[in-house]
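One chain of protein is taken out of this complex; the other chains stay put.
To keep things simple, chains are lettered A and B as they appear, and every chain counts its residues starting from 1.
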Amino acid sequence: MSLLEVDAVTKRFGGLTAVSRFSLTVGAGEIVGLIGPNGAGKTTVFHLLSGFQVPTEGTVRFKGVSVVGAKPHAICRRGLARTFQIVQPFVNLSALDNVMVGAFNRTDEVAAARRRAVEVLDFVGLGARRDVLARELTLPDRKRLEMARGLATQPELLLLDEVMSGLNPTEIEEIIGLIRRIHGQGVSLLIIEHVMRAIMALSQRIVVLHHGEKIAEGGPEAVARDPKVVGAYLGEQS
Amino acid sequence: MAAEALGGLALGVLLAAPPFLPPYFLEILISVMLVGYLGAAWNILGGYAGQFSFGHAAYFGIGAYTSTLLFLRLGVSPWLGMLAGGVLAAAFGLAAGYLSFRYGLRGPYFSLVTLAFAEMLRVIAVNTKAVGSSLGLVIPNREPAPVNFIFAGKLPYYYVILVMALGAVWITRVVSRSKLGYSLLAIRENEDAAEASGVDALGMKLRAMAISAFLTALGGTFYAQYFAYIDPTITFGPSVSIQSLLQAIVGGAGTVLGPVIGAFVLTPVSELSRAAIRGRAGVDVMLYGLVLILVISFLPQGIMGWVRRRR
Partner (left out) sequence: MTADLLLQALVSGLLLGGVYGLVASGLSLIFGVLRIINFAHGAVMMLAMYTTYWLFTLRGIDPYLSIVVTGPLFFLIGMLIERAVIEPNRFAAEHNQLLLTLGLALFLENLALVLWQGDFRTVRPSYASASFVVGEALVEVPRLVACGGAIVMAVALFAFLRLTDVGKAIRALSEEPEGAMLMGIDVRRIRAVAFGIGSGCVAVAGALVTPFFYVAPDVGESFNIMAFVVVVLGGMGNFVGALLGGFIVGLAESLGATLLPGSLKQLVVFALFVLVLLSRPAGLFGGGRGR
């Protein structure tokens, strides 16, 4: 049994099929990359996995149990956390309070949640900014905050939706390092990313989505050489 | 430190000064405490969870009618009736909240539906003979009887509402420093992100609703005992709902002391304006409207938010 098993999932919005018979597994300890051109349906897949949207067809099993129809918080409680492509910090709360909200996923004690949040903030490199209101953080810091909040829930699987977009090369390097350290703590990851260099370096396996369908899957080199993948990305540019 | 000293001083004055106040000022202080209390109750749902109820009169009325009917019809002490009213209001709040939240009513739609619930109760009360219809209910026996929440003079009522207001502030403080408080703030800020972080938004909002409704109902019982008269418009009408949210908005929604501070500012404004322009009803509420516009425009976080930013 894999950690995450997605089987033939379809999502339709009226006439538009955003995701079509999509299957995917993520094993414990894996880092899997999910790539595809704009509008391919990647974020929709995340919504389906995390309970924000319900698949039109197909099943999603996490740790062997179906999570279709479960509320997002219940899925988070089971150990699947996510970030949002457009970061969603609690803007009027401090960085620490933001992360504490995540930490309460595993404890009811304020002191314990605070300890956990401080730890995670230090871990992602925001320790010095913990008392700053989220609205005052820079974009790179907000991306870190987004990851910290997810991490504070103590997930077994963390979904990251384009946490590197809008960052400069140095910042991207730092995030790559951070993701490696998260992985080092035993967290499995499913990563959506447009920054190819990063996804190639991080992923053990890459899944390519195009028009809602999986067109390729395999190791980074194999996928990069796949003519269908190259075609999908070239088609996007023309 | 300075803030704590100031708080202690204020508390001392509130406890010690009233026996020496002329009746007029005592009455004003009682209304400050009552609306401050109602504001604090509203604040838990509106200020912390960000669910702007426009219908807290529903809970106020349930509280007032439950204890008064139990007392008049069955001779049950209003102290007990108060609890019964609180429980009933919490149950009503849970039902109304479950329906509203379950069907995804957010923001202004939630405000509208809560307004409608309160208005429905008002219409029902107006049309129900058993609860006195539009004539309302009078508590006739004014023989002082502390066990029945009837006192000689205003002073004891003052201490009752003072304790209630302090209690509401204390509860707010406890909530704000608990998992519930953090969850409510997260929901107010961004419900989706809160859910993604493991916050059971529906459950937490319902908890806030139950606490808020329960406390508001106790205020209703206090009102009934203090004025010895209730009717559907006074208790279920929109003005109680507006009063409750006004104190919190002006003082600072989502802060522990905001509603009480708001009450200390708004009530004197209303009293002074009424004294200045005699014989013209509506001056006070007109000014409330103006204050509301000005506060939203210039102090969107209320007085407490402004104080905090200046520090």
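Just so it is clear, a residue touches a chain if its C-beta (ideal position, glycine included) is under 8 Å from a C-beta of that chain, and two chains touch if they have at least 3 such contacts.
It should be emphasised that the depicted structure is a prediction, and the values quoted were computed from it without experimental measurement.
**Q** Counting the whole assembly, list the visible chains that the omitted chain makes contact with.
**A** Displayed chains contacted by the hidden chain, ordered by label: B.
**Q** Which one, B:Ala90, B:Val113 or B:Ala263, makes contact with the chain that was left out?
**A** The missing chain is touched by B:Val113.
**Q** Given that one chain is not shown, which residue among B:Ser100, B:Asn148, B:Ser197 or B:Thr216 touches it?
**A** The missing chain is touched by B:Ser100.
**Q** Have a look at B:Leu14, B:Val87, B:Ala228 or B:Ile277 and name the one touching the chain we're not showing.
**A** For the chain that is not drawn, the touching residue is B:Ile277.
**Q** Even though one chain is hidden, which residues of chain B still touch it in the full complex?
**A** 50, 52, 54, 99-100, 103-109, 111-113, 116-117, 119-120, 123-124, 126-127, 133, 242, 245, 249, 277, 280-283, 285-286, 288-293, 296-297, 300
Keep in mind that, in the parts below, only the chains that are shown with their structure count from here on.
**Q** Centre to centre, by mean C-alpha position, how many angstrom separate chain A and chain B?
**A** Using C-alpha averages as centres, the distance is 43 Å.
**Q** Which chain B residues qualify as touching chain A in the complex?
**A** 177-179, 182-183, 185-186, 189-190, 192-202
**Q** Quick one: in the complex, what on chain A touches chain B?
**A** 50-52, 71-74, 76-77, 81-82, 84, 88-93, 97, 100-102, 104-105, 108-110, 113, 149-150, 152-153
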